[in-house]
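Omission of a single protein chain aside, the complex is shown with its protein chains in their original locations.
Order of writing sets the labels: A, B and C. Residues in every chain begin at 1.
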Amino acid sequence: MNKRKIFNDPVHGFITIPHELVFDVIEHPYFQRLRRIKQLGLSDYVYPGAIHTRFHHALGAFHLMRKAISILKIKGVKITEEEELGAQIAILLHDIGHGPFSHTLEHSLISGVNHEDISKIYMKRLNEYFKGKLTLAIHIFEGTYKKKFLHQLVSSQLDVDRLDYLTRDAFFTGVNEGAISYERLIEMMNVRNDEVVIEQKGIYSIESFIIARRLMYWQVYLHKTVLCVEMMMVKAIERAKYLIRKGELLDASPAFSYFLNNEVRLKDFQKDEKVLHYYSHLDDVDIFSAFKYWRHSSDKVLKMLCDCILDRKLFKIEISNKAFPYTKVRKLNQEAMKKFKMSEEEVSYLVFSDATSNHAYNPNENRINIMKGKNEVVDIAQASDQLNISVLSVPVTKYYVFYPKVLAE
Amino acid sequence: MNKRKIFNDPVHGFITIPHELVFDVIEHPYFQRLRRIKQLGLSDYVYPGAIHTRFHHALGAFHLMRKAISILKIKGVKITEEEELGAQIAILLHDIGHGPFSHTLEHSLISGVNHEDISKIYMKRLNEYFKGKLTLAIHIFEGTYKKKFLHQLVSSQLDVDRLDYLTRDAFFTGVNEGAISYERLIEMMNVRNDEVVIEQKGIYSIESFIIARRLMYWQVYLHKTVLCVEMMMVKAIERAKYLIRKGELLDASPAFSYFLNNEVRLKDFQKDEKVLHYYSHLDDVDIFSAFKYWRHSSDKVLKMLCDCILDRKLFKIEISNKAFPYTKVRKLNQEAMKKFKMSEEEVSYLVFSDATSNHAYNPNENRINIMKGKNEVVDIAQASDQLNISVLSVPVTKYYVFYPKVLAE
Amino acid sequence: MNKRKIFNDPVHGFITIPHELVFDVIEHPYFQRLRRIKQLGLSDYVYPGAIHTRFHHALGAFHLMRKAISILKIKGVKITEEEELGAQIAILLHDIGHGPFSHTLEHSLISGVNHEDISKIYMKRLNEYFKGKLTLAIHIFEGTYKKKFLHQLVSSQLDVDRLDYLTRDAFFTGVNEGAISYERLIEMMNVRNDEVVIEQKGIYSIESFIIARRLMYWQVYLHKTVLCVEMMMVKAIERAKYLIRKGELLDASPAFSYFLNNEVRLKDFQKDEKVLHYYSHLDDVDIFSAFKYWRHSSDKVLKMLCDCILDRKLFKIEISNKAFPYTKVRKLNQEAMKKFKMSEEEVSYLVFSDATSNHAYNPNENRINIMKGKNEVVDIAQASDQLNISVLSVPVTKYYVFYPKVLAE
Partner (left out) sequence: MNKRKIFNDPVHGFITIPHELVFDVIEHPYFQRLRRIKQLGLSDYVYPGAIHTRFHHALGAFHLMRKAISILKIKGVKITEEEELGAQIAILLHDIGHGPFSHTLEHSLISGVNHEDISKIYMKRLNEYFKGKLTLAIHIFEGTYKKKFLHQLVSSQLDVDRLDYLTRDAFFTGVNEGAISYERLIEMMNVRNDEVVIEQKGIYSIESFIIARRLMYWQVYLHKTVLCVEMMMVKAIERAKYLIRKGELLDASPAFSYFLNNEVRLKDFQKDEKVLHYYSHLDDVDIFSAFKYWRHSSDKVLKMLCDCILDRKLFKIEISNKAFPYTKVRKLNQEAMKKFKMSEEEVSYLVFSDATSNHAYNPNENRINIMKGKNEVVDIAQASDQLNISVLSVPVTKYYVFYPKVLAE
């Protein structure tokens, strides 16, 4: 590389790009698209600073991967230059399959396809473009490379992805309690039996990390107002799809139109080049610009949803630890039908209930391992002397019902 | 207000909304539109974190106004509750007239109208909506209120607008040297002869503020890569307007189409309701979504500009302290005509030169006054014992020429 | 006050002193003494930045008291100006009774007297000096004032003392995971039934606060190396007292000599003016300067301890979840006797074992109350939906044995 490329990051300081291939991947339009996809979807409706992008997160996670590998190498873990580059590219591309508004639309835009699957498709396409130089990165990403610990750095309960996004999301939302000590956690990393482990004295940092993550879930990611606007967006798109199926013409960008008009599945991505082509042109801009057209729609439901989203006239949300009785939702439906002079079918887009659940620590996933002494390794849920992490392993579920504020009056 | 409203701000911590009217202004769709206008236009092409919005800046400046007024009152400056509310609303709305991409398109979208003029129009419209409750705020904003110092807090060389934007822009870009001590500057504020002054011991903080601002100009606001992509955006819109005038049909949102098709002037805003209506639907989304349509345009010039912007294939920029000779630009034009098989008229959108200039301290504007002893007031340019601020008063001009990178090879 | 007094605080920004009486209390030599008493005793042996003083902490806690009272008043809690001033002075003076090295020497310098008792004596003495103006502050501090919640702000499981010291200690040690969101916790404070409560939505912040505090305990306050050097200091002073009782002359400042030569009890403070006089001249300087004399002592034990403390040649520490068997300590004693050619009595100062325990949340103390709905109040241990805070209520005990490193070889 004839020039040392540096990105300014308010979170980590300078992010240096040490290798020409990494730089070329960043420059590719597939990766540049991530500049137009916000990391936290609609969370800025509650936390106005939370408008950071997938692009920035991918760079941050890449930066932490470099740090982690450097620490592990100092501790004597064998990692070749090729593996290092592979792990860097794997983390850089781990989210490249994200569509507009990230998780919000993950299942309503394209059903049954998650972003990891699409990331893999992108990686393969890029690997062709870069003439096979991404093969090792793909193996690490998919977990098929012999050194499993490299995959764990990319994806596990304590991967550099989480270390970056928790830090970054806490930073941009301004939720200080969500701040974790990623620097200390990385300092405490080691490898035993081909698994990433944390040294014994890092145990309090892990506890702190798990609690911070739990806090970020309930305070940010699953914040009831965020859930509400996300559901409103999902309903608007469902309504649009319904209208289109009924034969109405709705303005939307070519890329968005494609996905509104076609039920796309994972295998379509694989067999039809144009699916990925359209997907690569799709980002947050397409969704919001469609809403700006649709607020002038003659369909009252679609118009109401788009107006409310754009002008931030959010619905009312009720929350509970148990499911709302069917009667409650039915009553709201009937009020809505009366109030808005709409059919039952129409109000089903305006009154809706949902549930969300979350583990602070998921014992069924890849565990967080603590190194005791030289070679013994135990799960954090066993290692903590006091904080009952097994308690945190029980998923917590919360139930919601959403409806236009006017019904609450 | 039955609820204490708080915004999380990674820059200032919690921002409290103390008054129902302020809250209602924030909730108005006119103000919510600012959520979709980035503070720094296209600076995120260089500083990926710089995606904070006008909405957030307006809240931040509002917060600093509250602090400044509170300090002044403790120091014995008389400010009534009505004046306090007026100043708060004036600063909240100071940027409401900004269009998409803020300064970038200020003169290409609507010629001869600056955002302050449009802000005033908005304020008047909102004043009708809020039944005259914004009258005092408007007087303060326009500088027609008897206590001039309140206007200076809103708009002068050391207003809370600058204190917030320098702090915020330094924060989100990650350019630490741009950080100013807004807290100290506010602590040092006072009023003498109806003018905002800074107490003597704040003199080094002012120097530091002026230098930080200068640094932010050259390192961020007028960063050559930022200028380049801004110019590319301006040229794309000029090209689109040209094609439309020639009769071509170009997809764009209704609001954007209106301004592409009509030469709007200030008086049009005043006499025709629908001008403000369309303007109120216009934000960053409209521009980027149009570019996403236009990259499929049959016009090679428009297509090239849109592709290059969206995929961040930026043009080459050369910079100089004196104007580039006409021959240089002509030579580039000719190369472009040959390379791209285009007419002279077409390449004029692809090869262009420009100049930009900036004062670190503008002695012709409202001055920064330092309080010496009890009552003497002097201009900072005289008060500094060493730093020759008068030198900083000379505008610096830099000249640029931009052209597609392929011409440089 | 003819001048607005401000302190710069890297933790909270500017700390403003709003009242002349507060300023005069700060200026008093009793309070200025706190400039020479470090907040964290010997923790800088592990965290070199942790050299902040009791003086600075007292100012910080005072600042948070002002914020808390301001929030409570906005929420409609009745607090008069006198009560406000009283609470401010109570928190300012809450630690004034601390002696050198804070908790480390609390029980070895003066047995059976804790710093709160001495704080009360100081407050009474200052109240005479300030002609009764501190009476209300004393009532709040002692918990005898009718509004109990004011006492809780000064002293409870979620008082402004803890909010400041956790924040400050995390800041100066650089242990980021210990950072709490004091701003949010204060925002969530309210009063119900004359008790400080936290609003429902602050529950995750409380959990985060409890976990952060637990982490600070094990990672900083009870860090094994910190405990070790603290124990070495205690042993050095015990040895010095022993030698003095045996008739040896040891150099020390007059104030320190007084406490080395006399067994002082709480009632001595009350009946003999000179006890408080000497105490008021005692600070960290006296202890370290004595060690610098004593490293030249002819007593080998005292010399070894002082040399090792001053040159940071720390002892070896072993740690366990259960008590070390008597045989282990005896064996170390015998090795030490042989190695250093010392008597059993002498080595008892060089080989010693100890235990320390800590609650993350103490259910027997003043509880942390959560407000559910308008008026219901529940203990945090019941309110948390998942984090089993009752588990955190079980005290954790750790056992240590310390001895000169040479014995480990």
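Rule of thumb we're sticking to: a contact is a pair of C-beta atoms (placed from the backbone, for glycine too) under 8 Å apart; a residue touches a chain by one contact, two chains touch by 3 or more.
Being a predicted model, the structure only gives us computed values, none of them experimental.
Across the entire complex, the residue among C:N114, C:S289 or C:S348 in touch with the chain not shown is C:S289. Touching the missing chain, out of A:R36, A:R184 or A:H223, is residue A:R184. Residue-level contact of subunit C with the missing chain is found at 7-11, 13, 27, 29, 32, 35-36, 44, 46-49, 51-53, 55-56, 59, 171-175, 253-255, 281, 285-286, 288-289, 292-293, 296, 310-312. Residues 4, 6, 13-14, 74-75, 183-184, 187 are the ones on subunit A that touch the missing chain. For subunit B, the residues touching the absent chain in the complete assembly are 175-177, 179-181, 183-184, 204-205, 207-209, 211-212, 214-215, 218-219, 321, 360, 385-388, 391-392, 394, 396.
Here, only the chains that are shown with their structure count from here on.
Centre-to-centre, using mean CA coordinates, subunit B is 50 Å away from subunit C. Centre-to-centre, using mean CA coordinates, subunit A is 32 Å away from subunit B. One simple way to say how far apart two chains are is to compare their mean CA positions; for subunit A and subunit C this gives 43 Å. Among all residues of subunit A, those that touch two or more other chains are 175.
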